[in-house]
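Removed: one protein chain of the complex. Kept in place: all other protein chains.
By written order: A, B and C. Residues from 1 in each chain.
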């Protein structure tokens, strides 16, 4: 193929420096693959002109799937014919991104046969990204992938591949089995993942504790964050060792506790666990001495998303605590109610968090049949604009359906 | 007049109990005044029917003034003819609400001649309220008031009577002369106070320090709150006396400091004045030991208002610090620019705070010619929706346009 | 200003200086510190060593001239004729002679005016007109204030609370009295959409103004029996009353559905924490004149729970910051409902967007 390399003076600058270079990666692939070589060329052109040379893809994909492939076309195909199509496949990753050398090699072999030799480990949703191939290779790639036991991830208005932190596989703080839950959800919702049936995308992310190592509260429509109900497990001997080893427990632990619910008298650390908000800080600082409690489970939060259209959202508390053993069932049951309502009342390209913003949490709770609890708010309303429901006022109209009335109605707000 | 009292079984219940009773006040007035007596009757009716019996006033007032009188009419005049009209006059109070027995008596005499004998000392804006008289008494009351040296306050879309805390008259913490400023503003803007020329009302309130004893940050379109620039004045001997007297300086002072910028080693209190946010707490707790600094002045904040229409607003920082001696001039100069812009661009019944909400602070600052400073915000924006101004942007071109073609079918993502 | 006739106009208020006690005039701007001698009694000490004594008495604010004259007499007798009113409508007598404090207190007590309201007390309730003078009131003001102050009287004459506790009342959403930043706010609310008086609307209101007045766009023009008028989409109305303010033909007063709501945790001062709005505690309590027992009980309950649980110097809102809202509802026994969750303009900014939870 491309025996003597094309000139890429700009990109070559990015081979310098200590951090591993993506340019070296592309060049490595370019040795064998004209697609990668043309990618290199088009990228050099983008660096020169300071503009992307990709254009919107049409719908491309594999038979019977509504997503999983991102179509991309070069807008300078005459210069770079090998990337005139350059579609990526999104592939469900194994929970926790665990692999064996063997399975990785087999994935590489598949991509060597069908694609550009370029990948992302991983995409930010968590999928394995097979970066760039032609339309007619898609079906073949898919068939080899499924034979190896892999399947496509999502794109478009579908559920996206759930992701999770390493959890119980390698973390002492996991309050539930994140990898099992993530794997169960991915398998349970294969249809929702592969065939667009939603107003917009829907993402799950599972973190084993409030450190939230998969950033679920910032990126998931449903964020599942481990926590505990009882007291922090405390090993006084280990606390003393930390103190002896020079840790300033007052300053670095107690004073940093957001609720100041810890007391250190120089000998003994006492925690007022009823005031503790499970922030993890003290545990993070003294992993040998403190651990989450034994009554473990998770908090379910809803609605995170990126800024388009009305500004970014973090997920907000929907169910403060679900015991670990009830988690899968509770999530499934809850999600079915949420998807029903969202599917019916969500506008096109409206994330569930945006729907809640539009109609208000109270109407949303009515709709999915959840009772309001104070844990759902950082504070009650401060404005006096209370939409009293007809059933609560004298000579009111027929009760029932308020939520949906209000949902319909408050779109004007 | 009403020789034997009318029966008011409900209101009589409110003569019981230790707190001074407004019913007793109305009855006292009712002895001599049929108006007060009919007020009593109508109020008893309201208590029975749980509804107000006042109607919207038409515009009533005194010659040449556009406000200062609130017109009120009974909706049951046949039952209570003496309150068929029952208008109140709003009267500018002397700064700080200071009086002599002599001047109070003269005010009473005027009201005895022309009104219901009922008053409010004071209305929540700060005016003296002469509560209830007939239309044809208004002019006469006004003339007697002006002879005594009093004038009307505001109502409608005018500047309202400014108010201030007691300040330097009786408070050691005043960082500027609140009463002088309040009095100067009231006199400077008599025309704006008496003749509607604004989109809506405009209120000034002057507090001498961040304790804000006239609640200016919650109730004033322009809030003027005293503060200081240099270090807190500290009397170490007095600090020790507080400690000796049993004050827990660590717990009650240092630990309550919002920026934790105070250090108490059991002997000496040291304040990191650069971290101090002038909250007043430590001074409040130890008035003999700590006082505001010597470099005094005020912070100007803009835009507070009640919730109608878009929700209540607290004032926000416009000018972090104005030296005390420059305060009057600065406020006048600033206000003229604000009123010009608000007058031109404010919608009908739109407070200046609402105007700022609508167009955004940046545009407001441009309009009044003030430079942005970080003190104006609790934090910079978190949304990426920046309206870059044309002067900051190049006239750009979009290359590669020809490349767009119909091969790019409709996007689905 | 074509109105400048022989009449005196635009003279403004009299200059305050003529009303200042000589000791205050002399020490104006020279005050050094103050002491709280007893509830309602303050002593301010000047750099010059001079002292002025303040005796603060509670007032119903709605005063007959008879009572104003009584205050004048007491001032002549004890404070050289000098007195003032406070931003919370209490009356303050300014004495140069401490020996006059006790006799003044006695005389005030005999006439039924309690001395107090200073320090960590419940001071007078800032309030509004209510049924005494306002057409848009959803409730009375003075009556509830009287009933509540009777119930918390000992907190006015005492100073045993963790911090100042400010109560305010407004009789409709216009919130005259700015109750929106009070430790405890009592707010009159309507709960039914305005009943449009089609017969008169076109005569007494500008239809476009009425339509424009609605923050939720619930009002649209309509023709009713031939007359141009407006109609209100009930489901879209949150009863703010703004339409009634601009259009008399849209009354929303309603004996059955008007009532009170209770709000907590606001503050104005910058002391320690920043100023903040009060938050909803109780969405609705029916009007129950003459003494509104349910409102009184609700306020007393919040005050007592606060007094028992808050730490020194914690205002109500600061106490709740520490214990969290769930605990507030638990301790007060107040029910948390869907109405507590904001669904107005900035709905969503008050949702709990973290995993910080107490169990």
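Rule of thumb we're sticking to: contacts are C-beta pairs under 8 Å (C-beta built on N, C-alpha and C of every residue); 3 or more make two chains touch, one makes a residue touch a chain.
Since the structure is predicted, the reported quantities are computational estimates derived from the model, not experimental observations.
Considering the full assembly, B:363 is the residue among B:60, B:148 or B:363 that touches the omitted chain.
From the options A:268, A:288 or A:337, the residue with contact to the chain not on display is A:288.
Although one chain is not displayed, its contacts with subunit A can still be listed: residues 10-11, 13-14, 16-26, 28-29, 36, 39, 43, 46-47, 49-57, 63-65, 70, 72, 86, 88, 92-105, 107-108, 111-112, 117-122, 124, 126, 131-132, 143, 146-151, 161, 163, 165-166, 168-172, 174, 177, 179, 183, 186-187, 190-191, 194-195, 210-215, 217-219, 225, 252, 256-258, 277-281, 284-285, 287-288, 291, 306-312, 314, 348-349. Although one chain is not drawn, its touching partners on subunit B can still be listed: residues 210, 212, 217, 225, 227-230, 258-259, 274-279, 299, 301, 313-317, 320-321, 356-357, 359-363, 365-366, 372-388, 390, 392-399, 401, 404-406, 408-411, 413. Taking the complete complex into account, residues 270, 274-275, 346, 349, 353-356 of subunit C touch the chain not shown.
Operating definition for what follows: only the chains that are shown with their structure count from here on.
Chain centres computed from CA atoms place A at the largest separation from subunit C.
Once the centre of each chain is set as its mean CA position, subunit B and subunit C turn out to be 13 Å apart. Residues of subunit B in contact with two or more other chains: 307, 311-312. Along subunit C, residues 173, 175, 180, 215, 240, 277, 344-345 each make contact with two or more other chains.
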